[in-house]
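Here the complex is missing one protein chain, while the rest keep their positions.
The first chain written gets the first letter, and so on, giving A, B and C; residue counts start at 1 in each chain.
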Amino acid sequence: MSMLTYLTAGESHGKALTAIIEGIPANLKIDIKFINDELQRRQLGYGRGRRMQIEKDEIQVLSGVRDGITIGSPVSFTIENKDWANWQSKMDVESVKDSEELSTPRPGHADLAGSLKTGLKDLRNILERSSARQTAALVGVGSFAKLFLKEFAVDILSRVTSIGKVKAKNSPIEVSMLEEIDKSPVRVTDKIAEKDMVAAIEEAQNKGDTLGGTFEVVAKGLVVGLGGYSTSGKRLDGRLCQALTSIPAIKGAVVGQIEDSVHLPGSEAHDEIHFDKEKGYYRKTNKAGGIEGGISNGSDIVLKGFMKPIPTLSKPLATVDMKNKKAAQAFKERHDTVAVPAAAVIAESAVAIVLASAMLEKFGADNLDDLKQNYKNYLKRIKLM
Amino acid sequence: MSMLTYLTAGESHGKALTAIIEGIPANLKIDIKFINDELQRRQLGYGRGRRMQIEKDEIQVLSGVRDGITIGSPVSFTIENKDWANWQSKMDVESVKDSEELSTPRPGHADLAGSLKTGLKDLRNILERSSARQTAALVGVGSFAKLFLKEFAVDILSRVTSIGKVKAKNSPIEVSMLEEIDKSPVRVTDKIAEKDMVAAIEEAQNKGDTLGGTFEVVAKGLVVGLGGYSTSGKRLDGRLCQALTSIPAIKGAVVGQIEDSVHLPGSEAHDEIHFDKEKGYYRKTNKAGGIEGGISNGSDIVLKGFMKPIPTLSKPLATVDMKNKKAAQAFKERHDTVAVPAAAVIAESAVAIVLASAMLEKFGADNLDDLKQNYKNYLKRIKLM
Amino acid sequence: MSMLTYLTAGESHGKALTAIIEGIPANLKIDIKFINDELQRRQLGYGRGRRMQIEKDEIQVLSGVRDGITIGSPVSFTIENKDWANWQSKMDVESVKDSEELSTPRPGHADLAGSLKTGLKDLRNILERSSARQTAALVGVGSFAKLFLKEFAVDILSRVTSIGKVKAKNSPIEVSMLEEIDKSPVRVTDKIAEKDMVAAIEEAQNKGDTLGGTFEVVAKGLVVGLGGYSTSGKRLDGRLCQALTSIPAIKGAVVGQIEDSVHLPGSEAHDEIHFDKEKGYYRKTNKAGGIEGGISNGSDIVLKGFMKPIPTLSKPLATVDMKNKKAAQAFKERHDTVAVPAAAVIAESAVAIVLASAMLEKFGADNLDDLKQNYKNYLKRIKLM
Partner (left out) sequence: MSMLTYLTAGESHGKALTAIIEGIPANLKIDIKFINDELQRRQLGYGRGRRMQIEKDEIQVLSGVRDGITIGSPVSFTIENKDWANWQSKMDVESVKDSEELSTPRPGHADLAGSLKTGLKDLRNILERSSARQTAALVGVGSFAKLFLKEFAVDILSRVTSIGKVKAKNSPIEVSMLEEIDKSPVRVTDKIAEKDMVAAIEEAQNKGDTLGGTFEVVAKGLVVGLGGYSTSGKRLDGRLCQALTSIPAIKGAVVGQIEDSVHLPGSEAHDEIHFDKEKGYYRKTNKAGGIEGGISNGSDIVLKGFMKPIPTLSKPLATVDMKNKKAAQAFKERHDTVAVPAAAVIAESAVAIVLASAMLEKFGADNLDDLKQNYKNYLKRIKLM
């Protein structure tokens, strides 16, 4: 049912990540610098591994854009692995020269289950794709979705809400805060929590340990009426929660203030409806997180994601060597101590893709100008209801 | 990518709900009594509205099953509305005689956003489909999925973990507990919490209020290796969280013990791997909730769902009359006080559908016997890894 | 990618056929009489079996329509088998009393391959779904698509172009001819061919034989720009040819005058482009059959379908008894002598579904009025190009 479809490909240490996006309407301006900035926002955050510092991801658009605008054909791009020269001998398509077989699966990763599933014994064959590296391509795709949404004044923001045991205090998030958030080493607005989080990360780092946490993603400016209640597959809450929980290491997603609402009586858990000549129908609260009955209600879309601590540890977990079935330590890979700040950025992209598709489903059209016209008509029509 | 596809249809007070399921392999025994029992489990729970008591849902299978077995063609069924005679004048397909237009949208429902979206002014046109009544058809579909999964010794259970402010203490859930759970008026195993929950429901009822809560769904016996990490759409956590959050009123879903894990260091948040000649690879813990890297790891699949309090209240919320834009009270419909026990049952079905599809994707086959053979081969192969 | 999705279900002699359609916008008027007339047009034609005469198919809409208009929720309907009482003992869902196992597969049907595929030995389990009876549900779905297209002045017509060795001479087809075509016993406009066809059918009937033939389907009034060239799956020629060749017994489909064009030089095989202030861009010829580069070009969409002779014969073909592997005669079922006139009607529906979906993909919208507005904007915009 989705009108915006995409596929991504690429191993963590392969030659390049690739993505193809189908369904972006013609005549959308594409700002390559914006996309590269997004790729670099994904590399932000205190406690990231060395890779984030040495390699700045850059997009190479191969098709679908000409003279700075989309032309209605599929967009494709690659993001090259800048460290490929050092990896080719291990990862070459045709012939691997330097093949140290990994056989001690890391708990918390796809290693063991993936090896059993595919029958491939060298765990590198599993971990290279199951790695979070694939999210760079997702952010590339999401950047196109964001550029599209911006044409309708939709902004998508995120911030970290907790790392390990440290929770941030959160006032309502505004678009104007994004720059400040991105400057924070842990992408928070609460300066006190920031310090505690950095300290917690350092402590974990010193112990060879890792941390998880939570984050929120907010979409502002989305029109009422996207998604649908007619079938399960159209429900916006379901699609958005899937988008978040399909990001590696994200094991839960909730909409709005549901964690509180489950404890409240119905009379206190919903957003009463008001009307104002200027604003039309509006709410004074947003417990629903912008979605009622599976469709956007015009309030901010608010989501929270739960990220587990990174399961690759310098002080490895106990496991079994698949070659001899003996107790062993999980192998080590270069890894981050904490990636919640980055996960929040990735989640923005995951959300943007869903919302861009929902816009296309509702307003159709092969070119941006028609789409804007259809959008305006709709706003005019609902103004009268 | 899904090998088990289905559509449901039907308004809350329409003539009947309908569903069509495509992809169930041939030669699966269908126990109609089991399906009707499942439909009735959906009607369980203290604090349900009158409808649950007067109408026992029953399935009429129209196709796809012959002489008690599936024949490989699409399964279709209806669930009739036993109160249709009283509703026909309001809901007739060709001509509505008795059309009191509803114009005061209920906060928390699709009413307002749905009316703007579709341009239909009578809110009944929205609420009839966005109603949770559609989940009866989902449970019908899920029952077929459960019968299929049972052939592979996969069982899917659920229980309530909190209602309003009352939390249940939870020991590990076992298949043998299901009967007891279903007998509990609030579908819990903790007898003390049961009393408090019933009291809380009575209190809410007396106030014309409603309650939400949380529940868990567990799939036991699932083979390692279902789902996938190669693309977002194959990830089992994403698909299961979508399945849950696409159920009306379910606004969040988490996998395993992630709510705790976000606060733990990586060294304490994962399930170390062990090996035993009899059991093969195994874990002593299940923090991951049975999914690592987007694929099943052989442990129980454990999910938690968050349900908001029902937004239809006897003491209605403030809203606006869409006819004159004046402040008003939301209209009233017959409603439940709490539906968390039922939601947990519905979630079992939602989970069963995803898992049955994942089985079909991995083991292919047009008939159950081939599928079982393929399944056995796989078990034999992974035994050697 | 499709915005109009549907599933059908039902065995040839089961209790009822069922269909669910998702994606029809709200506020479309539904004329039940029109749909029943379409179902009966499918039963037309000289040389049909007894079933067509005794049973007039009728639709029972169960959902998605209220007070004569669509409400945006899934449409479901059943078409009951009026002879069910006589078939229940053979086809009952729970228990078949009267089970004469069929074991002599008919060449040309799914019988043999379907039995091997599903592992089911009684060929009735195969033939009941692979039967052309399922096209009654398709026509039901197509009728909704036609009602939708009519709102945009799109008409879909068909006529027979040959039966057995008899070819009809064909002047251009017009909407005004449809009534006359439907009155013709073989759905042709050429009265001389009509006589020869009837004679050929009678001859075949007398010999216990059957006939195939060809037909054309034409969609008039379709806007320029539907479909797409960006990916294979969007190409309108591919989608329409699939729609036709997915109808049982239709083994080929061609667009426009391609059978002639393959023998012509390029200079004579295309439709030159002209412009007129009133008409805009137009063509004097339509060799392309209304599709260039995978998208509609504003001319009539013209398709031809090839139907094989019905493989169920009164004088059965040679086969093998699957029970003992000995040479045998294929079993007999009640059957038509020729069904090309009906196939053409069915093809109209198959085409309507594809085109309605293509309209929804291009013009989006949840309600018919928005969609019409979007459509008008598009017409206005392209007028200026």
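We take it that contacts are C-beta pairs under 8 Å (C-beta built on N, C-alpha and C of every residue); 3 or more make two chains touch, one makes a residue touch a chain.
If you're wondering where the values come from, they're calculated on a predicted model, not measured in any experiment.
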item	value
Displayed chains contacted by the hidden chain, counting the whole assembly	A, B, C
Per the touch definition above, residue among A:Ser2, A:Thr18 or A:Asn286 touching the missing chain	A:Thr18
Listed residues C:Ile32, C:Ile69 or C:Ala269, member touching the removed chain	C:Ala269
Full-complex contact with the absent chain, from A:Met3, A:Met91, A:Leu147 or A:Ile310	A:Met91
Positions on subunit C contacted by the hidden chain, ascending	7-8, 105, 107-117, 119, 121, 126, 129-130, 138, 162, 164-165, 204, 207, 209-214, 224-225, 228-233, 235, 237-239, 241-248, 250-256, 258-259, 261-267, 269-275, 281, 283, 288-289, 291-298, 304, 306-311, 313, 315, 317-320, 322, 325-327, 350, 362, 381-382, 385
Sites on subunit B contacted by the missing partner chain, in the whole complex	1-3, 5, 22-23, 72-74, 225, 228, 230-231, 360-366, 369-370, 373-374, 377-378, 381
Residues from subunit A at the interface with the omitted partner, ascending	5-11, 14-20, 22, 26-27, 30, 32, 61-68, 71-76, 78, 91-96, 99, 114, 117-120, 124-126, 128-129, 366-367, 369-370
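Note that only the chains that are shown with their structure count from here on.
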item	value
Angle, in degrees to the nearest 5, of the Cα rotation that carries subunit A onto subunit B	180
Euclidean distance of C-alpha centroids - subunit B vs subunit C, Å	37
Whole-Å separation of chain centres (CA-atom averages), subunit A against subunit B	26
Residues of subunit B whose C-beta touches two or more other chains	7-8, 114, 117, 119, 126, 129
